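Other chains dropped; remaining ones untouched in position.
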Amino acid sequence: MCTITEQFARIIENSNKEDLAILTDYLSNFEKKQQGEFSTYLSASLNMTRITDEQSSVVAIPNTPFIHNNVAIPHGGILAVLLDTAMGTLANSKCPNGTTAVTTNLTIHYLTVATEETISARAHIIRSGRHTMVLEGNIFQADGKHIATATGSFFIIPEKKESITALQQ
Amino acid sequence: MCTITEQFARIIENSNKEDLAILTDYLSNFEKKQQGEFSTYLSASLNMTRITDEQSSVVAIPNTPFIHNNVAIPHGGILAVLLDTAMGTLANSKCPNGTTAVTTNLTIHYLTVATEETISARAHIIRSGRHTMVLEGNIFQADGKHIATATGSFFIIPEKKESITALQQ
(Lines give C-alpha, C1' and ligand atoms only; values in the text may rest on other atoms or scores of the structure.)
Protein backbone atom coordinates (compact mmCIF):
# COMPACT_ATOMS: atom_id res chain seq x y z
CA MET A 1 0.00 0.00 0.00
CA CYS A 2 2.72 2.34 1.02
CA THR A 3 4.67 2.11 -2.20
CA ILE A 4 1.68 2.74 -4.43
CA THR A 5 0.63 5.74 -2.34
CA GLU A 6 4.11 7.20 -2.48
CA GLN A 7 4.23 6.58 -6.21
CA PHE A 8 0.88 8.29 -6.60
CA ALA A 9 2.11 11.34 -4.68
CA ARG A 10 5.19 11.47 -6.91
CA ILE A 11 3.10 11.22 -10.07
CA ILE A 12 0.81 14.03 -8.89
CA GLU A 13 3.82 16.18 -8.13
CA ASN A 14 5.24 15.64 -11.60
CA SER A 15 1.92 16.10 -13.37
CA ASN A 16 1.24 18.90 -15.79
CA LYS A 17 -2.32 20.11 -16.30
CA GLU A 18 -3.10 17.50 -18.96
CA ASP A 19 -1.68 14.66 -16.85
CA LEU A 20 -3.81 15.77 -13.96
CA ALA A 21 -6.99 15.89 -16.04
CA ILE A 22 -6.32 12.39 -17.41
CA LEU A 23 -5.56 11.04 -13.94
CA THR A 24 -8.60 12.65 -12.37
CA ASP A 25 -10.89 11.15 -15.01
CA TYR A 26 -9.26 7.76 -14.69
CA LEU A 27 -9.62 7.57 -10.91
CA SER A 28 -13.12 8.94 -10.94
CA ASN A 29 -14.23 6.29 -13.45
CA PHE A 30 -12.25 3.58 -11.71
CA GLU A 31 -14.20 4.32 -8.55
CA LYS A 32 -17.46 4.19 -10.51
CA LYS A 33 -16.40 0.75 -11.78
CA GLN A 34 -15.91 -0.31 -8.14
CA GLN A 35 -19.42 0.96 -7.49
CA GLY A 36 -20.81 -1.04 -10.40
CA GLU A 37 -21.40 1.79 -12.88
CA PHE A 38 -19.06 0.27 -15.46
CA SER A 39 -18.87 -3.42 -16.28
CA THR A 40 -15.25 -3.51 -17.46
CA TYR A 41 -11.97 -1.69 -16.72
CA LEU A 42 -11.81 -0.75 -20.39
CA SER A 43 -15.23 0.90 -20.50
CA ALA A 44 -14.37 2.72 -17.26
CA SER A 45 -11.03 3.97 -18.60
CA LEU A 46 -12.80 5.26 -21.72
CA ASN A 47 -15.74 6.66 -19.69
CA MET A 48 -18.06 4.82 -22.03
CA THR A 49 -21.83 5.22 -21.99
CA ARG A 50 -24.23 2.90 -23.80
CA ILE A 51 -27.87 3.22 -24.76
CA THR A 52 -29.58 0.32 -26.49
CA ASP A 53 -33.14 0.17 -27.77
CA GLU A 54 -34.99 -2.13 -30.16
CA GLN A 55 -33.44 -0.66 -33.31
CA SER A 56 -30.02 0.58 -32.38
CA SER A 57 -27.24 0.83 -29.86
CA VAL A 58 -25.33 4.03 -29.20
CA VAL A 59 -21.94 4.03 -27.48
CA ALA A 60 -20.20 7.31 -26.62
CA ILE A 61 -16.88 8.40 -25.13
CA PRO A 62 -15.33 11.80 -24.47
CA ASN A 63 -12.69 12.90 -26.99
CA THR A 64 -9.76 13.55 -24.63
CA PRO A 65 -5.98 13.23 -25.03
CA PHE A 66 -6.30 9.80 -23.38
CA ILE A 67 -7.45 8.31 -26.70
CA HIS A 68 -5.15 10.30 -29.01
CA ASN A 69 -2.36 8.82 -31.10
CA ASN A 70 0.98 10.50 -31.54
CA VAL A 71 -0.30 12.95 -34.12
CA ALA A 72 -2.84 14.12 -31.53
CA ILE A 73 -5.99 12.79 -33.16
CA PRO A 74 -8.25 9.99 -31.86
CA HIS A 75 -6.56 6.61 -32.40
CA GLY A 76 -8.25 4.62 -35.18
CA GLY A 77 -8.20 1.58 -32.93
CA ILE A 78 -10.24 3.40 -30.29
CA LEU A 79 -12.88 4.22 -32.89
CA ALA A 80 -12.80 0.47 -33.59
CA VAL A 81 -13.43 -0.18 -29.87
CA LEU A 82 -16.42 2.16 -30.07
CA LEU A 83 -17.86 0.69 -33.29
CA ASP A 84 -17.27 -2.91 -32.20
CA THR A 85 -18.88 -2.22 -28.82
CA ALA A 86 -21.93 -0.56 -30.37
CA MET A 87 -22.41 -3.40 -32.86
CA GLY A 88 -21.63 -6.13 -30.31
CA THR A 89 -23.98 -4.66 -27.71
CA LEU A 90 -26.87 -4.56 -30.16
CA ALA A 91 -26.06 -8.04 -31.51
CA ASN A 92 -26.00 -9.43 -27.97
CA SER A 93 -29.31 -7.78 -27.12
CA LYS A 94 -30.86 -9.80 -29.96
CA CYS A 95 -29.26 -13.16 -29.08
CA PRO A 96 -31.46 -15.92 -27.67
CA ASN A 97 -30.92 -16.65 -23.95
CA GLY A 98 -27.82 -18.68 -23.26
CA THR A 99 -26.03 -17.46 -26.39
CA THR A 100 -23.66 -14.61 -27.07
CA ALA A 101 -22.39 -12.89 -30.21
CA VAL A 102 -18.66 -12.68 -30.95
CA THR A 103 -17.12 -10.49 -33.66
CA THR A 104 -15.70 -12.48 -36.56
CA ASN A 105 -15.12 -9.64 -39.01
CA LEU A 106 -14.82 -5.89 -38.69
CA THR A 107 -14.31 -3.46 -41.56
CA ILE A 108 -13.92 0.27 -40.95
CA HIS A 109 -13.60 3.19 -43.35
CA TYR A 110 -12.13 6.25 -41.65
CA LEU A 111 -13.64 9.31 -43.33
CA THR A 112 -12.42 12.34 -41.43
CA VAL A 113 -11.05 13.32 -38.04
CA ALA A 114 -13.36 13.54 -35.01
CA THR A 115 -13.10 17.03 -33.56
CA GLU A 116 -16.07 17.36 -31.21
CA GLU A 117 -15.96 16.74 -27.46
CA THR A 118 -17.90 13.50 -27.65
CA ILE A 119 -17.44 10.63 -30.07
CA SER A 120 -20.52 8.55 -30.54
CA ALA A 121 -21.05 5.35 -32.54
CA ARG A 122 -24.47 4.08 -33.51
CA ALA A 123 -25.11 0.52 -34.65
CA HIS A 124 -28.05 -1.07 -36.41
CA ILE A 125 -28.74 -4.54 -37.72
CA ILE A 126 -28.35 -5.40 -41.40
CA ARG A 127 -29.14 -9.10 -41.17
CA SER A 128 -29.99 -11.35 -38.30
CA GLY A 129 -29.69 -15.09 -38.94
CA ARG A 130 -29.72 -18.14 -36.74
CA HIS A 131 -25.95 -18.50 -36.59
CA THR A 132 -24.59 -15.16 -37.78
CA MET A 133 -25.48 -11.48 -37.75
CA VAL A 134 -24.27 -8.58 -39.86
CA LEU A 135 -24.40 -5.06 -38.42
CA GLU A 136 -23.52 -1.58 -39.54
CA GLY A 137 -21.98 1.06 -37.30
CA ASN A 138 -21.43 4.75 -37.94
CA ILE A 139 -19.76 7.60 -36.13
CA PHE A 140 -21.42 10.93 -36.87
CA GLN A 141 -20.73 14.23 -35.14
CA ALA A 142 -23.47 16.51 -33.87
CA ASP A 143 -22.45 18.93 -36.66
CA GLY A 144 -23.35 16.23 -39.19
CA LYS A 145 -19.80 15.22 -40.14
CA HIS A 146 -19.46 11.54 -40.93
CA ILE A 147 -16.33 10.32 -39.11
CA ALA A 148 -16.35 6.58 -39.80
CA THR A 149 -18.51 3.83 -41.23
CA ALA A 150 -18.14 0.17 -40.37
CA THR A 151 -19.65 -3.25 -40.94
CA GLY A 152 -19.22 -6.25 -38.70
CA SER A 153 -20.04 -9.95 -38.80
CA PHE A 154 -20.93 -11.71 -35.59
CA PHE A 155 -21.14 -15.40 -34.82
CA ILE A 156 -23.66 -16.63 -32.27
CA ILE A 157 -22.27 -19.16 -29.80
CA PRO A 158 -23.34 -20.76 -26.51
CA GLU A 159 -22.61 -18.38 -23.64
CA LYS A 160 -20.28 -20.67 -21.68
CA LYS A 161 -16.82 -19.44 -21.01
CA GLU A 162 -15.35 -22.63 -22.51
CA SER A 163 -17.14 -22.18 -25.83
CA ILE A 164 -15.93 -18.64 -26.08
CA THR A 165 -12.40 -19.75 -25.39
CA ALA A 166 -12.64 -22.48 -27.97
CA LEU A 167 -14.64 -20.18 -30.23
CA GLN A 168 -16.13 -23.18 -31.94
CA GLN A 169 -17.13 -21.51 -35.15
CA MET B 1 -4.65 17.88 -4.76
CA CYS B 2 -6.29 16.96 -1.52
CA THR B 3 -9.46 15.57 -3.09
CA ILE B 4 -7.67 13.38 -5.58
CA THR B 5 -5.40 11.96 -2.87
CA GLU B 6 -8.36 11.19 -0.64
CA GLN B 7 -10.16 9.60 -3.57
CA PHE B 8 -7.10 7.53 -4.32
CA ALA B 9 -6.92 6.30 -0.71
CA ARG B 10 -10.62 5.38 -0.86
CA ILE B 11 -10.14 3.49 -4.14
CA ILE B 12 -7.20 1.55 -2.72
CA GLU B 13 -9.25 0.67 0.36
CA ASN B 14 -12.09 -0.65 -1.80
CA SER B 15 -9.83 -2.51 -4.20
CA ASN B 16 -9.86 -6.26 -4.61
CA LYS B 17 -6.73 -8.02 -5.81
CA GLU B 18 -7.57 -7.52 -9.51
CA ASP B 19 -8.35 -3.82 -9.02
CA LEU B 20 -5.02 -3.39 -7.28
CA ALA B 21 -3.09 -5.13 -10.05
CA ILE B 22 -4.77 -2.96 -12.70
CA LEU B 23 -4.15 0.21 -10.71
CA THR B 24 -0.53 -0.65 -10.00
CA ASP B 25 0.15 -1.24 -13.69
CA TYR B 26 -1.66 1.92 -14.69
CA LEU B 27 0.29 4.16 -12.31
CA SER B 28 3.57 2.52 -13.06
CA ASN B 29 3.11 3.09 -16.80
CA PHE B 30 1.71 6.58 -16.26
CA GLU B 31 4.92 7.46 -14.46
CA LYS B 32 6.96 5.99 -17.31
CA LYS B 33 4.98 8.22 -19.67
CA GLN B 34 5.95 11.21 -17.52
CA GLN B 35 9.55 10.05 -17.87
CA GLY B 36 9.23 9.84 -21.65
CA GLU B 37 9.09 6.06 -22.05
CA PHE B 38 5.67 6.17 -23.71
CA SER B 39 4.62 8.73 -26.30
CA THR B 40 0.87 8.65 -25.59
CA TYR B 41 -1.47 8.06 -22.65
CA LEU B 42 -3.06 5.24 -24.59
CA SER B 43 0.18 3.35 -25.24
CA ALA B 44 1.07 3.83 -21.56
CA SER B 45 -2.30 2.55 -20.35
CA LEU B 46 -1.90 -0.53 -22.57
CA ASN B 47 1.80 -0.94 -21.63
CA MET B 48 2.57 -1.10 -25.32
CA THR B 49 6.01 -1.95 -26.69
CA ARG B 50 7.03 -1.42 -30.33
CA ILE B 51 9.90 -2.76 -32.39
CA THR B 52 10.26 -1.63 -35.99
CA ASP B 53 12.85 -2.73 -38.51
CA GLU B 54 13.13 -2.49 -42.31
CA GLN B 55 10.59 -5.23 -43.01
CA SER B 56 8.12 -5.22 -40.17
CA SER B 57 6.78 -3.61 -37.05
CA VAL B 58 5.82 -5.55 -33.95
CA VAL B 59 3.55 -4.10 -31.27
CA ALA B 60 2.85 -6.03 -28.06
CA ILE B 61 0.71 -5.59 -24.94
CA PRO B 62 0.11 -7.75 -21.89
CA ASN B 63 -3.16 -9.71 -21.90
CA THR B 64 -4.67 -8.46 -18.63
CA PRO B 65 -8.27 -7.89 -17.44
CA PHE B 66 -7.75 -4.22 -18.37
CA ILE B 67 -8.38 -5.05 -22.04
CA HIS B 68 -11.13 -7.63 -21.52
CA ASN B 69 -14.73 -7.22 -22.63
CA ASN B 70 -17.66 -8.35 -20.52
CA VAL B 71 -17.29 -11.97 -21.50
CA ALA B 72 -13.73 -11.83 -20.12
CA ILE B 73 -11.83 -12.13 -23.39
CA PRO B 74 -9.65 -9.45 -25.05
CA HIS B 75 -11.87 -6.76 -26.62
CA GLY B 76 -11.87 -6.97 -30.41
CA GLY B 77 -11.37 -3.22 -30.53
CA ILE B 78 -8.15 -3.49 -28.53
CA LEU B 79 -6.82 -6.01 -31.04
CA ALA B 80 -7.73 -3.35 -33.62
CA VAL B 81 -5.66 -0.81 -31.65
CA LEU B 82 -2.75 -3.25 -31.76
CA LEU B 83 -3.07 -4.08 -35.46
CA ASP B 84 -3.64 -0.46 -36.49
CA THR B 85 -0.64 0.65 -34.42
CA ALA B 86 1.64 -2.01 -35.90
CA MET B 87 0.58 -1.17 -39.46
CA GLY B 88 0.60 2.60 -38.87
CA THR B 89 4.02 2.54 -37.23
CA LEU B 90 5.54 0.66 -40.15
CA ALA B 91 3.74 2.84 -42.71
CA ASN B 92 5.03 5.99 -41.00
CA SER B 93 8.57 4.64 -40.89
CA LYS B 94 8.43 4.47 -44.70
CA CYS B 95 6.90 7.92 -45.29
CA PRO B 96 9.08 10.64 -46.82
CA ASN B 97 10.10 13.40 -44.41
CA GLY B 98 7.34 15.88 -43.71
CA THR B 99 4.57 13.38 -44.44
CA THR B 100 2.58 11.04 -42.27
CA ALA B 101 0.34 8.03 -42.96
CA VAL B 102 -3.27 7.98 -41.73
CA THR B 103 -5.50 4.89 -41.73
CA THR B 104 -8.30 5.07 -44.28
CA ASN B 105 -9.47 1.46 -44.15
CA LEU B 106 -9.05 -1.36 -41.65
CA THR B 107 -10.41 -4.89 -42.08
CA ILE B 108 -9.96 -7.50 -39.38
CA HIS B 109 -10.85 -11.18 -39.27
CA TYR B 110 -10.98 -12.50 -35.71
CA LEU B 111 -9.92 -16.15 -35.82
CA THR B 112 -9.76 -17.37 -32.24
CA VAL B 113 -9.37 -16.05 -28.71
CA ALA B 114 -5.97 -14.85 -27.47
CA THR B 115 -5.07 -16.83 -24.36
CA GLU B 116 -1.37 -16.19 -23.81
CA GLU B 117 0.08 -13.56 -21.49
CA THR B 118 1.26 -11.31 -24.29
CA ILE B 119 -0.62 -10.26 -27.41
CA SER B 120 1.64 -9.30 -30.25
CA ALA B 121 0.76 -7.90 -33.69
CA ARG B 122 3.23 -7.92 -36.58
CA ALA B 123 2.76 -5.75 -39.68
CA HIS B 124 4.39 -5.88 -43.08
CA ILE B 125 3.93 -3.90 -46.27
CA ILE B 126 1.87 -5.23 -49.16
CA ARG B 127 2.14 -2.21 -51.43
CA SER B 128 3.80 1.12 -51.06
CA GLY B 129 2.70 3.83 -53.48
CA ARG B 130 3.26 7.55 -53.71
CA HIS B 131 -0.08 8.47 -52.16
CA THR B 132 -1.32 5.29 -50.49
CA MET B 133 0.02 2.19 -48.77
CA VAL B 134 -1.56 -1.19 -48.10
CA LEU B 135 -0.31 -3.25 -45.17
CA GLU B 136 -1.08 -6.58 -43.59
CA GLY B 137 -1.09 -7.24 -39.86
CA ASN B 138 -1.32 -10.52 -37.98
CA ILE B 139 -1.62 -11.58 -34.38
CA PHE B 140 0.02 -14.94 -33.74
CA GLN B 141 0.64 -16.54 -30.37
CA ALA B 142 3.95 -18.07 -29.35
CA ASP B 143 2.19 -21.47 -29.51
CA GLY B 144 1.50 -20.84 -33.21
CA LYS B 145 -2.20 -20.05 -32.91
CA HIS B 146 -3.39 -17.44 -35.40
CA ILE B 147 -5.56 -14.98 -33.44
CA ALA B 148 -6.38 -12.32 -36.05
CA THR B 149 -5.48 -11.22 -39.55
CA ALA B 150 -5.96 -7.69 -40.86
CA THR B 151 -5.36 -5.47 -43.84
CA GLY B 152 -5.19 -1.70 -43.78
CA SER B 153 -5.05 1.13 -46.30
CA PHE B 154 -3.13 4.26 -45.43
CA PHE B 155 -3.15 7.64 -47.08
CA ILE B 156 0.03 9.74 -47.06
CA ILE B 157 -0.50 13.39 -46.15
CA PRO B 158 1.65 16.39 -45.22
CA GLU B 159 2.58 16.21 -41.54
CA LYS B 160 1.04 19.50 -40.46
CA LYS B 161 -1.59 19.36 -37.78
CA GLU B 162 -3.99 21.33 -39.99
CA SER B 163 -3.80 18.83 -42.83
CA ILE B 164 -4.47 15.99 -40.48
CA THR B 165 -7.47 17.79 -39.11
CA ALA B 166 -8.75 18.50 -42.57
CA LEU B 167 -7.61 15.06 -43.70
CA GLN B 168 -7.38 16.29 -47.25
CA GLN B 169 -7.72 12.97 -48.95
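A and B label the chains in the order they appear, each numbered from 1.
Just so it is clear, a residue touches a chain if its C-beta (ideal position, glycine included) is under 8 Å from a C-beta of that chain, and two chains touch if they have at least 3 such contacts.
All of these numbers come straight from a predicted model, not from anything done at the bench.
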| item | value |
| --- | --- |
| Number of copies constituting the complete assembly, 2 shown | 4 |
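Here is the rule we go by: only the chains that are shown with their structure count from here on.
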| item | value |
| --- | --- |
| Angle of the C-alpha superposing rotation, chain A to chain B, to the nearest 5 degrees | 180 |
| Partner chain A, residues of chain B touching it in the complex | 1, 4-5, 7-12, 14-15, 19-20, 22-24, 26-28, 30-31, 34, 39-42, 45, 65-73, 75-78, 80-85, 88, 100, 102-110, 112-113, 115, 159, 161, 164-167 |
